[in-house]
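Missing here is one protein chain; the remaining ones are kept as they sit in the complex.
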Amino acid sequence: MTLSDIAFWLFSAGAVWTAWRVFRTDSMVRASFALMLSFFCVAAILLLLSAPYLGIATIFMMAVEMMVMALFMVMFMMNPAGLNPMMMVHQHKVSIGAGVAAFAGLGAAALLTDLPHHAVAAGKPVIRDLGTELLGGSMLIFETAGITLLATMVATVVLSSRSGRFGAADEGSRPPGLEPGGKPAGRAPERDSDHSHHAEHGG
Amino acid sequence: MTLTAILLVAAALIGIGLYGALSQQSFVMLMMGLELILNGVLLIAVGFWSLGLGGPPRGQLLAIVVMAVMAIEMAVGFALVTAVYRKRQADTTEGLETMKH
Amino acid sequence: MTALIAVLLLLAAGVWFGATVDAVAEAAVAGRPVRTALAAPFRRTALMLSRQAIETEHPDTLNHLLAPACYLVLAAAGLSVVPFAPGVAVTDIATGLVLWGACEALVVVVVFLNGWSANAPLPLIGGYRYVAIGLPAMLISMFVLIGTALPAQSLGVSAVVESQRVLINAVRQPLGLPLFLLLGLSITLRGPFNYGDSADLVGGTQAEVAGVQRLLWRGAKLAMLTAFSAMAATVFLGGYLGPVLPGPAWLVLKTALVMLMLVAITHLVARVPPARMLTWLWTVLLPLSFVDLVWAGLEAMR
Amino acid sequence: MALLGQLASPSSWPTSWPQRAPFLGGGDQTVHAWQRYHVRYYSMTLLFIAFEMEMMFMYPWAVVFVAEGMKAMVEMGMFLAILSVGIVYGWREGIFRWQ
Partner (left out) sequence: MAMTALARMAARAPVPVFVATGQGWLASCRNLAASVDVAVVTNIREAAILIVAGEPRDEDRDALRRLHDQMPHPRATAWWGARPFAEAGSAIEVSATDDPGPLLRSAFAALLARVRESEPDWLPDDPPNPWQGEGDHGQGGKGMMGGTPYGRPMAMTADDLRDGLALDSFTFTIGPFYPSLPPGLALELTLQGDVIQSARVVRPPLDPGEDAAGACRSMTVGRMLRLLELDALARRCEAVPVEDRDAVNGLKRWIGASCAMRAIPKGLGRLAGDDARARFTRMVAALGDAEASSIAGPGGRLVDLLPGLEWNEALLVINSFSHRDLVALAPREMEQEEDSEGSAEQREGHGI
C-alpha cells in the first residue's frame, strides 16, 4: 500500500460519498457544491494518474460549472434552501435497481475483463503532447469543437433570453415600425419613459 | 491503484448518477445525475489513458471532449429549463396557483 | 519546507501590510489624521475579537463557517505556486498557472457561499451580484495569464519568471498587467470591482456578520490581496529577478508595490453599476484581452 | 490565542431572536430571504460556460505555441474567431445586460 494508493482510496471514497450526498440533501446550493466536491475528488485522482493538466483543469472548469448549476438550481426549484425537508422522486425503487444494476454490471465487467496494462511513462511531456496533437492530428476535432461551442452559445441565447430583434427584454416585445424608426405597428408602447435608459446600457 | 480499482469507482459514480437521473422529478436535479455519469466516464477515460494505453495524446483529447459534452449538456439543458419555465407560465391562464405545485 | 514557511510568513506580513496601507490611504483620502491609522488595524482587530459573533435566522451554518476559511485557504493555495527563488516554491508544478486559475474560479464560489449562507437579503444580493462580475473577470485574467505562458512555453510559474530575464512581461505585454489588476480588484472585493461587499448593501456578503467572523472574512480578503499581488509581481514584474538584492527581497518589494497600486485604486476610482460593468467586461475588456494575447503571441514568435 | 479562545467559546452572549433579524435599517421582512432568486444574468452564465470550454484547449496550446509558430497562431485565431461570433451574437441580443 503506497502513499498514492491510500490517497486514491481516500479520494474515491470522497467522490462516491459526496456524489451520494447530492441526492440526499435538501438545500440545492449544498447539492450543487457536493457535486462540485465529487468532481474535485475525481480531479485529485486524475492528478494521481499522472494527468497534471486534466486534473487541475477539471477543478477550475467544474468550479465554474457548478457555480452556474447552483444559480439555476436555486432559480427553478421550489424551496431551494431546503427549509422544509423534501423528497421529490418518482419510480424510486426502479431507479435504485437501475443504479445498482449499472454498478454491478460495470463492476463485473471491470473485474472479469482482461484489461491492458501499459502505464504512462514517468516524465512523459503529456501537456506538450496534447498541444501538438491539438494543432496537428486532431486539428479538425479542435476546430469542430469550436463550431459546436458556437452552436451551443447561439442555442442557449435563443432559448434562454427573452430579448430578440424587437427590443430589449425589459421593454417587452414590440412590433417593428412601419417605416424605419417609426412608431411600432399595432399598439402604442406603454410606460416607455421609465425603462428607456436600460436600452442605453449596452454600449 | 490499478485500472480495475478505478473502473470500480467509476462504476459507483455512474450507478449513483443513473439513480439520480432516473429518480429525480425536477429537471435540474436530473441534470445533476447526468453530470455524475459523465464524471464517471471522465474517470474511465483518463484511467485507460494513463494505466492501460501508455498515454497516447488522443486519450487526453477524449477527456477534454467529455468535459465539453458536460458543458454543452449543461448549457443547453438550463436554456431549455428556462424556456420551458417561461412558456409554461405564459400558457397557464389561471396564473400562479398551478405554478406552486 | 522553507517555501511553506515563506508562504505563511509572506501571508502574515501581507495581511498586516495591507491592513495598514489600507487604513492609511483611507485616512489620507478622508482627510483624517494619518498617524492614528498606523495603529488602527491592531485596534480594530482587538475590537472585533472582543465582540459578539451574530448568527442570523437559520443560517447555513456549515457554509457560513466554511466560506471565510476556504477563502483563506485559497489565498494560501494561490500563493503556493509563487516561487521565492529559483526552484523554491511550495507547489512547483508544471501547471501552476492553471492552479492559480482554479483558485480564481473558486473565489467566486466562496464569495457566493458567504452571501448565500446568511439567509438575509442584502448578503444574498451581494453574493449573486458578485457572480455576475466575478465570472467574466476571471475569464479575462485567464487570457492574460495564457499570454504570459506563451514566451515561457510552459504553464509553470517558475518558467514564466525565467522567461522574463531579458525583459519583464509588464513591458513586453503592456496590456497584461492592467487587465490582471482588474481581476485583483475583483477577487479581493475592492473599490471599482467591489460588487460583493459593496456599500450600497451595507457590506454585502458580510453585512450580517460581526465579531470574529467579520475579522476572519476581512483577514481572508487581505490574505487574498497578498497572494494576488505576489502572483502579479511574479508573472508580470519578474518575481524574484533583480540585481543586487537577493531574490526573495525583490519578490517582497514587488508584491508591496502591487499592493500599493491596488489600495490606491480602491480609494480613488468610482465603481459603475453592475449591469454596466457586465457589458463592459464582455464588450471592451474581453476584446482587449484578445488583443493582449495576439500581442503576446507575436512578441513571443519574434 | 484570543482568536482561538473566541472560536472555542463563541461568546458569553447567545444571539437572541431580535438580534438575528436581518439588518434593513430598521425595516423588516415577512418571508425568508432564501428564495427562487431571480438571477438577472442567466443567459450570460450559459454563454459563459460554453465559451469557457475554450480554456481547456488554450492551455495546452500555449505550451506548444512557440514551437508550432504561425500555424498555432492561425488555428487558435480561427477558433477564437468562431467563438467570438457567439459573443457578438449574445451582445446583440442584449444578454450582457440585466434581463
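Annotations for the structure displayed:
The chains carry the letters A, B, C and D, assigned in the order they are written, with residues numbered from 1 in each.
Keep this in mind: a residue touches a chain if its C-beta (ideal position, glycine included) is under 8 Å from a C-beta of that chain, and two chains touch if they have at least 3 such contacts.
Please read all numbers here as calculations on a predicted model, not as lab measurements.
Of the chains on view, those touched by the hidden chain across the whole complex are A, B, C, D. Looking at C:Gly203, C:Gly219, C:Gly238 or C:Gly297, the residue that reaches the missing chain in the full complex is C:Gly203.
Seen from chain C, the chain kept out of the figure touches residues 25-33, 36, 39-40, 42-44, 46-47, 49-54, 57-58, 121, 125, 128-129, 191-192, 194, 198-203, 207-211, 214, 267-276.
Contact residues of chain D toward the unshown chain are 1-2, 5, 11, 13, 16-19, 21, 23-40, 98-99.
Residue-level contact of chain A with the missing chain is found at 75, 78-79, 83-86, 162, 169-173, 190-191, 193-198, 200-201.
Everything that follows uses one rule, which is that only the chains that are shown with their structure count from here on.
Chain pair with the larger contact count among A-B and A-C is A-B, by C-beta pairs in contact.
Taking the mean of each chain's C-alpha atoms as its centre, the chain lying closest to the overall protein C-alpha centroid is D. Centroids of chain A and chain C (each the mean of its C-alpha atoms) stand 26 Å apart. One finds 20 Å separating the Cα centroids of chain B and chain D. Counting partner chains per residue, chain B shows two or more touched chains at residues 64, 67-68, 71-72, 74-75, 78-79, 82. Annotation for chain A: residues touching 2 or more other chains are 53, 57, 60-61, 64-65, 68, 71-72, 76-78, 81, 83, 127, 130, 132, 134, 145, 149, 152-153, 156-157, 160, 162, 198, 201-202. The residues of chain A lying in touch with chain D in their complex are 53, 57, 60-61, 64-65, 68, 71-72, 74-78, 80-81, 83, 127-128, 130-132, 134-135, 139, 142-143, 145-147, 149-150, 152-154, 156-157, 160-164, 168-170, 198, 201-202.
Note for the complex: chain A touches chain B at residues 4-5, 8, 12, 15-16, 19-20, 22-23, 28, 31-32, 35, 38-39, 42, 45-46, 48-51, 53-54, 57-58, 61, 65, 68-69, 72-73, 76-78, 88-92, 94-96, 98-100, 102-103, 105-107, 109-111, 115-121, 124, 126, 129-130, 132-134, 137-138, 141, 145, 148-149, 152-153, 155-160, 162.
For chain D in complex with chain C, the touching residues are 2-3, 6-7, 10-11, 13, 15, 17, 19-25, 29, 32-34, 37, 39-41, 44-45, 48, 51-52, 55, 58-59, 62-67, 69-70, 73, 77, 80, 84, 87, 90-91, 96-98.
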